[in-house]
Each structure stands twice: as C-alpha cells, then as structure tokens.
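Chains shown are a subset, placed as in the full complex.
Here the chain labels run A and B in written order, and each chain numbers its own residues starting at 1.
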Amino acid sequence: MNFKPLGECVLVERSEEDTKTASGIIIPDNAKEKPLFGIVKSLSDKVSKEGVLKEGDKVAFVKYGGTEIKLDNNKEYLILKLEDILGVIA
Amino acid sequence: MNFKPLGECVLVERSEEDTKTASGIIIPDNAKEKPLFGIVKSLSDKVSKEGVLKEGDKVAFVKYGGTEIKLDNNKEYLILKLEDILGVIA
C-alpha cells in the first residue's frame, strides 16, 4: 500500500456490500447506528504499536466517520481514526 | 463469538423483552431514563483487564447508546461502550 497513515489513522478498504447500500443517509428503523465493514490496508506506526489491529483484519466501524481517499490505483479507501473502529470480525 | 470488540467496546445480546418494547422513542412518564438489559457476549482486551465484567453477565445499560451489528449467524447484537453499562444483575 502506497499510503502511510499518521497519528490515530487507519486506512480501510470498504467491503463491497457496504459500498452499494451506503450511498445515502439512512435513518435506521430503530434509531440506532449500524456499522459498516471493511479490510484494514495500512496503519500508522502509533496504531500498530497498540497491537490491537493488523493489516488484513476485517473490521466493523461507525457509519458516519472517516475521510474518503482515492489512491493512485484509482480505488476508493477510507481513512478512519482507531476510535471509530468498533471491533474485529474473526 | 466471532466478534472481538476494540477499545472500550463490549458486545451485548439484548434481552428479548427489551427488543419488543424498545422499537420506538419512548418518553418515560417521569422524565428519567430507564435502562435496557442484555447478556455480555464478548469484551475488548482493555475492558477484560479492568475485571468488572465477564462473558455471560446480565447487564443493565443506558437506553440511547450503542451500535447495532448483525453478525454472520444473522442475529442482532449491540456494541456498547463500557461507560454505557450501569451495572450487573446477579
């Protein structure tokens, strides 16, 4: 991966099923947030040292958060803060 | 459980009686919050180390909080922050 996150950042590739359905603002039926899913592609040194995530992990993260970035393979990624990642799916 | 929470997160399965009644926003008669109940299914390492909760605990938690997640057994769970959990029912 040609992108090295800084600070608390983690680069994530969103799972395809999410990309299709997440194009609008959806008010969930029960007024609770539903997370999105993705694969960790790259971590900042600081996040790496915490030892809770590694490249390739499938993660669930909060819906409204992150910055989208198009890298030079012209694919969309998401830069998330570690605190926006809720957990790892085994 | 195939979900490992990160940070301050705890995975909880909501008790059935709550699922039925909690589908709308309810203004309680006396303007105080009423908690919901559930069973702890999985904890982050950080929460585990604090030693105040373990898998299988029945907990009361604040009503408006948490992120709903459907895991691959297609069952709904709730990801809560430890601070949203008020106590353990013996």
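Miscellaneous remarks
Please note the rule applied: a residue touches a chain if its C-beta (ideal position, glycine included) is under 8 Å from a C-beta of that chain, and two chains touch if they have at least 3 such contacts.
The model shown is predicted, which means the values in this text are computed figures rather than measured ones.
Of the identical chains making up the complex, 2 are displayed, while the complete assembly in this file numbers 7 copies.
To be clear about the criterion, only the chains that are shown with their structure count from here on.
If you average the CA atoms of chain A and of chain B, the two centres end up 23 Å from each other. Those residues of chain B that touch chain A in the shared complex are 2-7, 9, 11, 22-23, 25, 42, 44-45, 64, 66-72, 78-79.
Chain A contributes residues 28-35, 52-53, 60, 62, 82-83, 85-90 to its touches with chain B in the complex.
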